[in-house]
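Note that one protein chain is taken out, while the other chains of the complex remain in position.
A and B are the chain letters, set down in written order, and residue numbers restart from 1 in every chain.
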Amino acid sequence: MTISRRALLAAAAAAGGGLLAACGSNTGRGDSGGGSGPALSHWYHQYGEAGTEQAVKRYAAAYKKARVTVQWRPGNYDQQTAAALLTDSGPDVFEVNGPSLDQIQGGQVVDLTGLLDGVEDDYNPVVLTPKQHDGKTWAIPQVIDMQMLYYRKSLLRDAGVEPPTTLDALVDAALKLTTRKVKGLFLGNDGGAGVLGGTPLYAAGLRLVTEDGTVGFDDPAAARTLGKLRRLYAGKSLLLGAPADWSDPSAFVQGLTAMQWTGLWALPQVQQELGDDFGVLPFPADGSAGRPAVPVGAYGAAVSARSRHVDAAKEYVKWLWVDRTDYQEDFALSYGFHIPARLSLAKKAAKLRTEAAADAVRFTTDHGWAQPLLWTPAAQTAYQDALSRIIKDGADPERELRTVVRKVSDELRRVQRKTT
Amino acid sequence: MSARTVEAPSTAAPAAAKPGPGERAVHRRRALWFWVFVGPFAAGLALFTYVPLLWSVWLSFFDAHNTVTPTHFVGLDNYTAMLSDAAFRDSLLTFALFTAFIVPATYVLSLALALMVNRVRRLRAFFRSVFFLPAACSYVVAALIWKMSIFNGVRFGLANTVLDLFGAEPVAWLSTTDPPWYWLVVVTVRLWLQAGFYMILFLAGLQRIDPVLYEAAAVDGARPGWQVLRHITLPQLRATSVAVVLLLVINAFQAFDEFYNLLSDARGYPPYARPPLVYLYYTALGQGQNLGLGSAGAVILALIIGVVTVGQARWFGLGRRNADG
Partner (left out) sequence: MDDALVRAGRALRLVVLIVLAVLFLIPFYLLVRNGLSSEQDITSPEWTLFPSELHWDNVRELFEDPSVPFARSLLDSALIAVATTAGTVLLASLAGYGLARIPYRHADTVFYAVLGTLMVPAAVTFVPSFVLVSTLGWISTLRGLIVPTLFSAFACFVFRQYFLGFPRELEDAAQVDGLGPWRTYWRIVVPNARPVFAAVGTIVFIGAWNAFLWPLVIGQDQSAWTVQVALSSFTTAQVVRLHELFLAAAVSILPLLLVFLCFQRWIVAGVERSGID
């Protein structure tokens, strides 16, 4: 048992060095940027609409002051960016459905306040506000997404049902529209807990978080409203287990349901398949203090604090998402169907003047609510769990909400402690 | 994972050096050779498994929101927070129950398959292949088939088409909590994916049983069937059984993929059938990056798995050197 030097070398080469050498080649980051200057990497989540990827690559290539590489990320985008932001290999510029309060407080994103100088008023406040914290702006809203209720006019007429304007009317309508082959309403395969989120609370005249940062639904009206969602489920008028979930209008256009809650992005497809035979509504009001509600949200462009070229990245963001209104309009309206985040663009867009689209724009302005920054994932999980139990298991809304209020208060105290 | 699992290597190589002047040199040479063989692997494991693992444990004592280099030490706060979280305790309990069901179910199915395939005369290779093939599928693909095609909740799902033949109403398999049909979906997908793999383990074990034992049993008047199974086959398969059960338990507690792929949607995950790892993913380790809290939960989970595994090993007498196997 003696070790020859050759054997040792062979072992080392076979087990370590050889392998490293064999896979040392870099898979490379293709340069799609057309400009010179620093290299910036810009991340987008994967949009389903054809042409979006080519469009954002075209914009990036048109920028001359930096070489911008677009990365198109399938899969769970939030998780990927969250992990990447912890490292130096992350993006310089990235779109984010936030940023979250923890990301802001953790110093992961850069203050972009100055970029909006002079045009801040042109951004729809309902989506700009959640991007602001402590008087600073942390992301530039790209486009507005919103959700609403689609209904088949013919089916409602045949059943003698008016388009519902109160939650009670919606519950009754769903019941009446349900037949052996067609369900009354589709709120997603989980029965609505996920997609509705805080919308019913806003429809009851409440909110998730108050202006001064306390729980906004510690009120008997909350339990009353959420309890009505249970009636939809218990009455078997909800479509459940469709192969495509609420975000896809397939169930609606295939005639599996008479009404469906889905996004504005579904409008072109619905229009194409159903022609005039559909209308849109906000989530109907409930109770005397209630008002209709639609959830709105916006992906924003943010700059990573770990970027090696923060200034160049900021300049690029300003160029694309503030200055180039032509690209912003193209991005919002040429591929999917979104409302431009800027009021001036939304006003002049011809595509937004058709009946349903004009309704959607009006709902957004009049009834839109966006998830507040203080509403953290922990609060969201607690609330959504309770809502699911109320809807599906018939759990007592008051008791469930008491637990949620306690958990959310703790969470709100935690995040506000950090805001010194 | 038989008795041999934990058998000290020295019994396999009874070359213990006799005391003498060359003893130390012999030791040194052995150590050197050992590390030539084991070193590269051990170094990689240390770097890519132990470093992240210890890092995780370290994080669990800190307030680590969106950072892996936290500075705010909080002691055991994350652990108390996790253990006092009813939803986390719920997920642990759910998963104890899930394990208690899926382990025996997989065990029985794969053993039954092995016994039948082993005795069948014709088409043995065909049956073996058919039952083994699903092991090549990923959870993503399996969940796709189950969720979109077999157990979707509308008329054209396969399960609902079959129900319709009997005139029954369509069932929203993954969406109803009363009765909790989603367990049927989750359990069948796991059985389909795993049974074949464990069947192969049992088949290998069966083929090692000495035929003489069966002949002797026949002479003693044992009837083929249940008696032979109970008195000959099962005792002879004991080592295989121990391995299968251990692997099943570890796999059950680490369940994530099929649950995530079957039950999650863009907006989150329902509060039922939520394994601990899925819960941690949503509250701490995925998008909401409360890495300290998440790591604490994960450490608790790993400790539970470890305790259960060691307990099981003791219970089965795994540590005993002379156990048959």
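In the analysis below, contacts are C-beta pairs under 8 Å (C-beta built on N, C-alpha and C of every residue); 3 or more make two chains touch, one makes a residue touch a chain.
None of these values were measured; they are calculated from a predicted model.
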- Task: Tell me which residue among A:86, A:159 or A:349 touches the hidden chain in the full complex.
- Result: A:86
- Message: For the chain left out of this view, which of B:92, B:201, B:232 or B:263 touches it?
- Response: B:201
- Where A:244, A:274 or A:349 are the choices, the one touching the absent chain is A:244
- So that we can see where the missing chain sits, which residues of subunit B does it touch? 1-2, 4-5, 7-10, 12-13, 15-16, 27, 30-31, 33-38, 40-42, 44-45, 47-53, 55-56, 59, 68, 113, 116-117, 119-121, 125-142, 144-146, 148-150, 155-156, 158, 161, 192, 196, 200-201, 203-205, 207-208, 224-225, 239-240, 242-244, 250, 253-254, 256, 266, 277, 280-281, 285, 289, 291, 295, 298-299, 301-302, 305-306, 309, 325
- Interface residues of subunit A toward the undisplayed chain are 1-4, 7, 10-11, 14-15, 19-20, 22-30, 45-50, 53, 71-75, 80, 83-84, 86-89, 243-244, 247-248, 250, 254, 263, 265-266, 336
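The criterion applied here is as follows: only the chains that are shown with their structure count from here on.
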- Note on the structure: Chain centres from averaged Cα atoms put subunit A and subunit B apart, in whole Å, by 36
- Query: In the complex of these two chains, what residues of subunit B are touching subunit A?
  - Reply: 26, 29-30, 32-33, 36-37, 39-41, 43, 65-68, 87, 147-149, 151-155, 157, 171-178, 265-268, 270-272, 282-283, 286-290
- Note which residues of subunit A are touching subunit B in the complex, please. 1-3, 7-8, 11-12, 15-16, 76, 78-79, 82, 85-86, 100, 102-103, 105-106, 108, 181, 188-191, 193-195, 197, 239-243, 245, 247, 251, 256, 376-378, 380-382, 384-385, 388-389, 392-393
